[in-house]
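Comments concern the structure below.
Note that one protein chain of the assembly has been removed; the remaining protein chains are unaltered in position.
Up next is chain A:
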Amino acid sequence: MSRNRRAAGAVRGPASALTSFLAGLGVEPSTRLTTWGNTSDLNADGAGDQPSLAHDGPVIDAQDGLDPAGAVTAHNVIAGPTDAGDGTAQLEDETRKRKRDDDTDEEAVNKRNRAASINSDDLDADNIPEAGPSKTVSNTKSATPAANVAPGPLKAVGEFMECGQCAKRFTVTAYTKEHPSQPSTFLCVNCCYALGIDPFAKVKKPPMRKKMPVQKEDRAKVVHYEQKKGVLALGDLCIQIISKSRRLTPETAQLFYSADRDSLSMYDCTRLTPDAFIAMSKLCPKLTTLHLHLCGQLSADAMTAWGKSLKQLKRVELFAPFLVRKEGWVNLLKAIGKRLESFLITQSPRIDLETIKILVKSCPNLVELRLAEVGQLNDDCLAVLQSLKKLRYLDLSAAGTPLTDEAVIALVSAIGDGLEELVLADNSELTDAILPVIAEHCPRLRRLSLRNLVELSSDGVAEFFSMLKAKNRSGYEHIDLEKGHDLQDAALDALLAHSGNTVEKLNLLGWREVSNESLSKIAHCKHLKELDIGWCRQVTDFTVKDVLEGCNEIQTVRVWGCNQLTDNIPRKKGVQVIGVESHSI
């Protein structure tokens, strides 16, 4: 606002902080408007605009022979100085305008002219309200950013509203447009021109149209803002625990279904019928993770229905889906296709070579694969799996036809690079020959289960861990060598030398000849949480004592079949020692 004006005793509206600040520094607009649009500067601008004006609508404000574009410039200016304070709003406006202007070149030219005029006239904003001293209210508004007009619904035709851009009052008509950047505020006709909107365009409601798909996506997503304090009631905790070990029926299972649920784990589905599984897929369409235990009645039809209705499924974990026939698997796999990341199946007699071929072909993004206790799994299937290069988790335990060294070696050398967890349990034909290959080709491996591989020799395992150490591979977190009946001190020493510092879960069940001295070295495993030394016949109270004292993080020790343990076995707070013979008699 100019000092000249103040000196002249003219009425002055409240100035924005920025304007006052600039005025204090002596910065003033170079050109001023007396009434809006009535300066030579603007006129020049307006004249430039006139020929390229895009709209054909009637020119509302023809006063002083000024064209609407000129008028518009003046209005834009209103928002200028204050918006400069918070920056982004105006900028966004500009970019949006630009986008819209891409439609026609001439409009783009028009816009640039306008933008230029805005820059030069920024500081004139406060001039506008002076049109009428009585309008103090709207004066205040016009000096504040456009965002200050309270958003609200569009009023009925004929009523007054305040413009979302210039805060002037205007009459609502059938054509009134919403502000493009500030939802729920509306524009007067002049501001429509300013923002490059044709005020008399048919009511197509472009912003509404833009919003629709967004709303649709969000509709099913329930956001909870409630913040709960304190812990869950003890009763609720108990109910959770009780219901976890309870058999679900088609009626009770529904309690766990909801449209916004994205993961579902049910532990005992023995009583759920195929129809119940289909209902589940319809009632929980947003599921990405599905984990069902004991789902014996799951049928091929239900699988097909899942494929159709679970459009976001990424992870499937099923235990015991015996009845699903081949076509059920095929339909599901084809429907999920590239989305599938985890396919974890335990116990299925129907998955065969062809199913696995389809799995590999249609689901190239698999990260986790479990085909445990699959009756028809054999060496030929393993050859097919070689193209799943993204696998991080692979479980091929208890194949129907025991896997042979050659097939496993070929597979591990093909996909070993990414593997973090490998489970080859219960494949009785596997021998030491696979170990060097695992050491060689699996640099990222952290969890290894070679449970019940009876052919493994102590020297072979010892060599494996020495090789890992020589290659400087990081230590393993989980090691399961259960039922390695022939494994002895050499194997355990090498294991501890390599993974002693990292191992969290160690299973040595059935290492019948391993000596007490070697076992006591387990005490150096700093991070060990679970230990199983069942049927290691040399274990004594002192072995357990060493472990309890040495391993700070230990939680569970299993000692079934360690018959030298006595009632005097040491205890430690927070640690369960399970399976002491004398305790159970």
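Note that in this section a residue touches a chain if its C-beta (ideal position, glycine included) is under 8 Å from a C-beta of that chain, and two chains touch if they have at least 3 such contacts; residues count from 1.
As a working rule, contacts and distances are computed from a predicted model.
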item	value
Undepicted complex member, UniProt protein name, chosen from "Elongin-C", "Ubiquinol-cytochrome C reductase", "DNA replication complex GINS protein PSF1" or "Trafficking protein particle complex subunit BET3"	"Elongin-C"
Contact residue for the chain not shown (choose from A:174, A:234 or A:255)	A:234
Where the missing chain touches chain A, by residue	227-235, 237-242, 244-245
